[in-house]
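Entry: chain A
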Amino acid sequence: MFLKDYITDIYKGVKSLLIGMRRTGYYFTHHKEIITQQYPDNREELNLPTRFRGEVILLHDENNEHACTGCTACELACPNGTIKIITKFDVSPEGKKKKALDTFIYHLELCTMCNLCVVACPTDAIVMAQNFEHSVYDRSKLTKKLNKPGSKIREGIE
Partner candidate 1 sequence: MGSISLIVLVLAAVAFSAGGILVAKIFVKGTKNPQKGQAYECGIKTEGTTWNQFNVGYYLFALIFLIFDVELIFIYPWAVVVKKVGMMALFEILVFIFILFMGFLYAHKKGALKWM
Partner candidate 2 sequence: MIEEIGTTAEGDLVINIGPQHPATHGVLHLVVTLNGETIKKIEPHLGYIHRSIEKMCESLSYRQFIYVTSRMDYLSSHINNHACAMCVEKGLQIEVPPRAQVIRVLMDELTRIASHELWWGAMAMDLGAFTPFFHAFRERETINDIMEETCGARLTMNYMVPGGVMADLHPNFQKRVKDFIALYKSKISEYDELVTGNIIFQGRMKDVGFLSKEDAISYGCTGPIARGSGVSCDIRKLYPYEVYGQVEFDEVLETRCDSFGRYLIRLREMQQSIRIIEQLIDNIPGGDFQAKTKAVLKLPKGEFYARAETARGELGVYIISEGGTTPYRIKFRSPGFSNLSALDHMARGGKIGDLVATMGTLDLVIPDIDR
């Protein structure tokens, strides 16, 4: 009986090993199963979903106008102090003083892409862009000014 157990042990063991080898052998001969993405080469085909959160951008339209009122809701919503908004006072033609955005500073190096600022924005001025290649040689380059030079608030945004 000892011998029988001994031989069944060997048989079962060898069989399980051969089953494993059959599986790897299958993949060795079936190159179609390869799922590697050749990243820097496939930049063109790389389709990131529209919701992918890469960095915060301030939307500008063709007239170089944005929808940011400088209300600092995003600055308050941010858990990391990533956003800093500097406001100024615009003087309207009627002579009224009105608070407006001067500089929208965005510290990409502190950002964790949590999307809370986008959710908090009452005028949908900021969105998440799909760019994810953020590496730079100098940390200071990651501090960005989001409003383009000369841009101003779109008409009708309060």
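Just so we're on the same page, a residue touches a chain if its C-beta (ideal position, glycine included) is under 8 Å from a C-beta of that chain, and two chains touch if they have at least 3 such contacts; residues count from 1.
How these were chosen: all candidates are chains of the complex that A comes from, given by their letters.
None of the values given here were measured: they were computed from a predicted structure.
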item	value
Selected neighbour of chain A [touch, this complex] from 1 or 2	2
Chain A - residues contacting candidate 2, complex	12-13, 16-17, 19-20, 22-24, 35, 48-49, 51-53, 77-79, 112-116, 119, 128
